[in-house]
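Of the protein chains in this complex, all but one are displayed in their positions.
Take a look at chain A:
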Amino acid sequence: MSSKISGRVSPQPCPHLLDFCYRNGSNPFRALQDCIRVKPPGGRAAIRREPFEVPRCGTCDESSRPRLYACVACAAVFCHAPPLHSHASAHALSVPGHEIAVDVDRAELFCCACRDQVYDRDFDAAVVAQTITSTTSTSGSTVTQCKATGSQPDNLRKRRRVDYSLWAPNSRENAIIENHSIPLHDATNGSLISSTELPWGLRGLNNLGNTCFMNSVLQALLHTPPLRNYFLSDRHNRYYCQQKNGSTLNGSKNSRFCLSCDMDAMFSAVFSGDRTPYSPAKFLHSWWQHAANLASYEQQDAHEFFISMLDGIHEKVAKEKRKTHSPGTGDCCIAHRVFSGILRSDVMCMACGFTSTTYDPCLDISLDLEPNQGVSGKSSLAKSNNSCNVEADCMGSSQNCGISTLKGCLERFTRAEKLGSDQKFFCQKCQVRQESLKQMSIRKLPLVSCFHIKRFEHSSIRRMSRKVDRYLQFPFSLDMAPYLSSSILRSRFGNRIFPFGGDEQDACNEVSSEFELFAVVTHTGKLDAGHYVTYLRLSNHWYKCDDAWITRVNESIVLAAQGYMMFYVQKMLYYKASEKQAASWCDVRK
């Protein structure tokens, strides 16, 4: 349907156009070119006899039809809006030789008999030429008029938009890429990983003076998949950040610090392939500036550090962006995006059943180890009020079943608990303080769940602190479904004393509830003279990170360790790097 003329493809002219050109000489549209008007603001070409005329159909007098055509032979204007109104076609059919017309608003040639666009090289060239000169003219009225409406030679730019094409590097670009990249450790081929070869991104952290609390948390964060991906894909570029905020060169005490920049530097260093231990001094210094009250060489609490650090990342971003965000969505910063979830708290009045529900964002979940067997009145009360709660509770007060488990802690966390008589809740319906039942559940799961076990008890009454050393069993795979608000409410509905709350769609329905363990921060020793160590799970192997020393360990060591903070990531974000390797080992998932 087209022919090539000097390299450019031109559609074949229709017989009517051929006929017209034959009868009207070499440049049949020359006169038409004088009627080309380029209209601001868009800079589009139109055909007008006089600049401000309003074209109307000669037959029906309508000016508001979408397509109006002027017959090139007799200059009569007609509408063309098939199938109802096509006076242009009628004209073409009735008068031979009058088939060719021009779209008055688009300056495009049209054959009314063939009902299709036709082209004339000279005419189109004239249109383009006029368009260019008009939009780039420096005449005052045109330019200001264009600027006022905000869209000027953009129109021209749009016409010349480059078509999308897939990019592949040429040999020179390939060479540049190769010279400036470090090859990734090939973790997919299991046989390459010997017992002495450490996987990518494992590097010891030097203890800078009782800083194992920081090192242990940092090791866990360095291998938190979404956080690692964020920093390794340069989402926070420390050079750009410093440049943007202007580093203070005079070294004043109030020099700006950015924990994210320090994290970025740390990620670069740890994943560089260098195995010598890294000293996170800059990071420590920045954190001290953020958490001035904790700035000392004393041993700190790892969990407190964790929360403080996430807060530091958040604050910096929140200050910069200054945008309001709904808490719990994690839109504000990467720290919240990764760790932020939403907890739901229901308080039910035991007299009338009225339930008050509140939602709170949380960065982690702090769990109590259950009190010693047979002692606590709290657990037995809870049991009696939840006779409908079917749970294999081997931690019942009457029995010494033995081991505490993480699941047990979560069950207890989401169990309905009677608030003591000294904690009577003000019921809005009864308008008086009543005894109430409180139940926690998880409304929205975070990408990474951090479970903090409350092993350090600080009693202000007795002015003493103590550490709970009891062992806690934790699984490698965890399904959080039973602790979600939807599940908790469903089970509550079975208990017909209290009305069903009719909960809205859980935000968690969108994401899976299956999690995989990837890091465990453990504490050994006494309260004030202890040591933190982190165990990391990479490629289904476990590695012990003890400050500057990294060793591979058997999973039984990990299972026997005293877990203080456990990090679980959503299963879909957890890459078990080597399927082949997993097949060669027995499946260790509980």
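Throughout what follows, contacts are C-beta pairs under 8 Å (C-beta built on N, C-alpha and C of every residue); 3 or more make two chains touch, one makes a residue touch a chain; residues count from 1.
In this text, contacts and distances are computed from a predicted model.
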| item | value |
| --- | --- |
| Candidate names "Guanine nucleotide-binding protein G(I)/G(S)/G(T) subunit beta-1", "Transcription and mRNA export factor ENY2", "Histidine-containing phosphotransfer protein" or "SEPT5 protein"; UniProt protein name, chain not shown | "Transcription and mRNA export factor ENY2" |
| Hidden partner chain, touching residue among A:35, A:284, A:349 or A:472 | A:35 |
| Footprint left on chain A by the chain that the document does not show | 1, 23-25, 28, 30-32, 35, 39-42, 49, 52-58, 61-64, 67, 70, 72, 74-77, 82, 110, 114-117, 149, 151, 158 |
